[in-house]
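Got a structure for you, written out below as structure tokens; questions coming shortly.
Note that one protein chain of the assembly has been removed; the remaining protein chains are unaltered in position.
Showing chain A:
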Amino acid sequence: MTTTTQQSALHDPKSAGGRAGDKIFSGIALTAGIVILAILAFVALYLVVESLPALTAGEGELTNGKTSFWSYVGPMMVGTLIASGVALLLATPVAVGVALFISHYSPKHLSQPIGYVIDLLAAIPSVVYGAWGMTFLGPLLVPAYRWLSENAGWIPIFAGGYSQTGRTLFTASVVLAVMVLPIITSMCREIFVQTPKLHEEAALALGATRWEMVKMAVFPFARAGIVSAVMLGLGRALGETMAVALVLSPGVLSANLISAGNQTIPAEIALNFPEAFGMRQNELIAAGLVLFVITLVVNMIARWIVSRHKEFSGAN
């Protein structure tokens, strides 16, 4: 009797429908996976093929009398990294602080509205940020730049005059910081609230204050997540085009962050691509390839940092 029931269960005609569903779904998933890989491959291929003329060009072949591609893209690489780096330096402490406030300090009725406001920052289009930075934040920062130039001029990044319009790399960094803030904040908050109660209570029961509990239980647990969040923010900052293009008054590479000058790769591409043709186009695409590689390297470094602490991550 039992055998018959088992057999009929095994040959349940209804399960055939389930199998068809499985097949369709796995087909869709497979196709989606292949499409993504194909798109990635085509973009990479396009980047490389279109970059080659610029990358291999000898003296005299590049536009505007540039001697080599690297002397052209090098200063912009540095400019991009400085702008993103400063943006992260400004945004990370604020983001971690806000996330911590929402997850562990604020009363329930406050934490939700604050979370919404932060998320709202992410909904503002980048061109609006650019306009805001150019017309409002820049002029607002001019007095600060004047003060820094007069009183902290001995520090290289403030040496050599200041911009009267405020359209500087530092202003661009501040705008970028505001733009990456919501990404880092919301990711950090997600991770902070997942801290095991068990570890928080272990710290409190030892006589830890709230801040000591955060240091002992929350930060160690969230370290990998914070690094990932910052890297995600860095990805956004490195690739941000519109805001920098509008805010920054570009120029040659200079250590001075509070005067006009410097340029980032995405802004350079955005500003020049519409009118570019021939070798100029190849140069800009090659610059895009360089940006792609930078982002990739940064992400790999971040992964390496995270994996170095694997033994102590609590995953085992």
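Here is the rule we go by: contacts are C-beta pairs under 8 Å (C-beta built on N, C-alpha and C of every residue); 3 or more make two chains touch, one makes a residue touch a chain; residues count from 1.
We adopt the following convention: contacts and distances are computed from a predicted model.
Chemist: The chain dropped from view, which UniProt name applies: "Phosphate import ATP-binding protein PstB", "Putative domain 1", "Sulfoxide reductase catalytic subunit YedY" or "Cation:proton antiporter"?
Modeler: "Phosphate import ATP-binding protein PstB"
Chemist: Among A:L204, A:V227 or A:A270, choose the residue that contacts the chain missing from this document, as touch is defined above.
Modeler: Of all options in A:L204, A:V227 or A:A270, contact with the hidden chain holds for A:L204.
Chemist: Which residue among A:G85, A:P220, A:G235 or A:G251 touches the omitted chain?
Modeler: A:P220
Chemist: On chain A, where is the contact patch with the chain that was removed from view?
Modeler: So the residues of chain A touching the missing chain come out as 108, 196, 198-199, 201-209, 212, 216-217, 220-221, 223, 309, 311-314, 316.
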